[in-house]
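If you scroll down you'll find the structure; I have some questions about it.
Of the protein chains in this complex, one is absent; all others appear in place.
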Amino acid sequence: MTMPLLKVDSLTKLFPVQRGLFRKPIEFVHAVDGISFEIGSGQSLGLVGESGCGKSTTGRMLTRLMDATSGQILLADNGNPVDVAHITRDGMRTFRRRVQMIFQDPYESMNPRRTIFDTVAEPLTVQGIGTVTEREEKVADLLRLVGLSPPETFLFRYPHELSGGQRQRIAIARALVINPSFVVADEPTSMLDVSIRISIMDLMLKLGDEFDVSYLYITHDLAVARYMCDRIAVMYLGKIVELAESEELLSNPLHPYTKALLSAVPVPDPSFKRAPVEIKGGIGKAINPPPLCRFIERCPIATDVCHNNDHPPLEDKGGGHYVACYLV
Amino acid sequence: MTSNGKPLLEVDGLVMRYQTKRGQVSAIEDVTFTLHHGESLGLVGESGCGKTSVAMSLMGLAADNARYMSGEIRLEGENLLALNEDEMRRRRWKSISMVFQGAMNSWNPVYRVGDQIREAMDLHIQPKLSEAAAKSRMARLFEMVGLNPSMLVRFPHEFSGGMRQRAVIAMALSCDPKLIIADEPTTALDVIVQDQILKELKKIQDQLGMALIYISHDIAVIAEVTDTIGVMYAGKLVEYGSTLEVFHRPRHPYAYLLLSSTPSITGPRRKLAPLEGEPPNLLDPPPGCRFHPRCPFVTDQCRTEDPPFVDIAPGHKVACWNWQQVPVTIGASA
Partner (left out) sequence: MTDTLAPPSPGVEATLADPLWRVRLRLMRRSLKLNWKLFSANRIGLIGLSIIAIFAAMAIAHPILMATQWSAQIYHPVTGYDAPAVEKLVVEDVTDPLTEIDISTARIQLNPFIDLGDTVSIRSQPAPPTFTGPTPHYLGTDPLGRDVLSQLLYSTRAAFSLGVIAAVVTVFIATAVGSASAYFGGWIDTLLMRFADLILLVPLLPVLIVVSALFNISLPLLGLVIGILSGFGGTAIILKSQALQVKVKPFIDAARIAGGGHVHLIFRHIIPNVLPLSFLYMMFTVTDAISLEATLSFLGLLSIPMSWGIMINVASTQGYLLSGTDYWWLLIPAGLAVSMLAASFFLVGRALDEVVNPRLRHR
């Protein structure tokens, strides 16, 4: 079997919960707790879950904005796996060319004192790619591609002179300017107006195809994940509880949490009657959680098996539909 | 659905502009709608289209720089715009109350939630309730919104986001209003919590027979809670009708595109129709139909003449010259 573009194995991030000034941290938030998945070249995976379940933390580890506590991230380089966690200086440079990120907040993710040209050309500039004129050409090309033309009207403006949608287009241009093979997009449309979202999502899909980019698309909106992604992973308190092809996941959810999540999503059709949501309460925080199933407190179908065993492993229930639950 | 008898609320040709240094922001432009007792109306539109401005005007709480150019807001026949601040204060919370946008973050962190609700009640219920009466009323309110009454003595930081929002709703209900306005009450919440709160809200509305105005930018949420829907664009009401009708046969191009560009988890996976361009600057709205720069159905008439808001079917109003051109099926085929 060939190596997929990205292979994540038992990735974990624990944040110490500080206790007093001199006391050693004894409690940890298990923000991401041993998750594993793969993304093939040109594929996109949606990471879905409620606020605080560890989606952004996962994205930040994959882009090396944050070090993992443990686990492995392997990125294929000409078919050879490169361990992202123990990368050399040289390796880091290649890594930064291959992995990029699009952020949630188009207002805060650009330096207000730098022009659009400076912002989009930044990856080229800091990595010393091309001459100034070549960079200018390249940036202009990308601005055209993301629908900001003529580029001359945008190149030397500042972010505050553009609307939210335009800025997010700039963010996409910046992420794609060095032809990366993998892009983490952390809720790129959630701060945009509904009417602009689709055009930004379409743009990402189109350019993703054109540039052969794989996405990890982080969102709390299942409908958006369905629109954007080939496969969807559902996270709950640091664990992936279900992972499957998008349509399969939506039409045949197996994990009780996925079922609840799906039936809670409002549907833009007043004649549609949703199934009642079975679970109560809200998501908590996994601070030194017991070794049981993470979902046990809210699970409507938990039995003795669940109470007597560790967190269930993520298993293939056939056709690449992975679920972590004893009762499936 | 539509109860007979006198309407509870009539908004008639309301025009409101914010006066700013850079000019007039035309935030409400000729908005007209009627609401009966026990009805629910959803106001939907993208941010900045004037939803909150309408709500604040109904409450008599619009910003200082708001000027009403024309129109009336009649509550049970009485024009609220003609009332002075004192008279308005007496009606606020008792006749109309509101869950403000972002209110769940506005609890004062140093006081117990119960005390803060109590204070609001004391301000608005004359004569003041006795200690015991107030306590039992607050307990009943908390139960109604799905909170344990023992939470009344807790501080806001001990509440989760969803619980804080429930408490806000309890506070809005504290004076038995006839109309409650909820401005984006679930926007910051996760879907499961949102679902719980929407259910609670609907249940309470049925129980108490209140009228509800539900404001959201999320058309899917509106589909869940209201029986009538008003679609706003750039300060104008562009379509108004029963929720079923508007969702299944939207006649205004903006409403149509909004629905076509809303991703859903149900139905076949289809290509969505993007809405190109961006909402106009209300300091200088486009002439003619305000939607014309983004409208795929635009004709020359639209660029110069403002379409009237007319009945195209009983109870279904649209402001568009070319509403007949709008396809009947939702989808990317536009």
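Each chain carries a letter (A and B) given by its place in the written order, and its residues are counted from 1.
Keep this in mind: a contact is a pair of C-beta atoms (placed from the backbone, for glycine too) under 8 Å apart; a residue touches a chain by one contact, two chains touch by 3 or more.
Owing to the predicted nature of the structure, the values given are computational and were not obtained by experimental measurement.
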item: Contacts of the hidden chain among displayed chains; value: A
item: Chain not shown: contacting residue from A:43, A:57 or A:100; value: A:100
item: Residue among A:14, A:53, A:82 or A:110 that touches the chain left out of view; value: A:110
item: Residue of A:27, A:83, A:137 or A:210 touching the missing chain in the full complex; value: A:137
item: Sole contact to the chain not displayed, among A:17, A:126, A:275 or A:296; value: A:126
item: Footprint left on chain A by the chain that the document does not show; value: 60, 63, 65, 93, 96-97, 99-101, 103-105, 108-116, 122-123, 126-127, 132, 136-137, 140, 151-153, 155-158, 160-161, 171, 174
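One rule holds in what follows: only the chains that are shown with their structure count from here on.
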item: Centroid distance [mean C-alpha coordinates] between chain B and chain A, Å; value: 33
item: Chain B residues within the chain A interface of the complex; value: 46-47, 160-163, 190-196, 198, 217-221, 223-224, 243-244, 247-248, 257-259, 261-267, 269, 272-276, 278-279
item: Partner chain B, residues of chain A touching it in the complex; value: 50-51, 163, 165, 193-199, 201-202, 220-224, 226-227, 246-247, 250, 260-272, 277, 279-280, 282-283
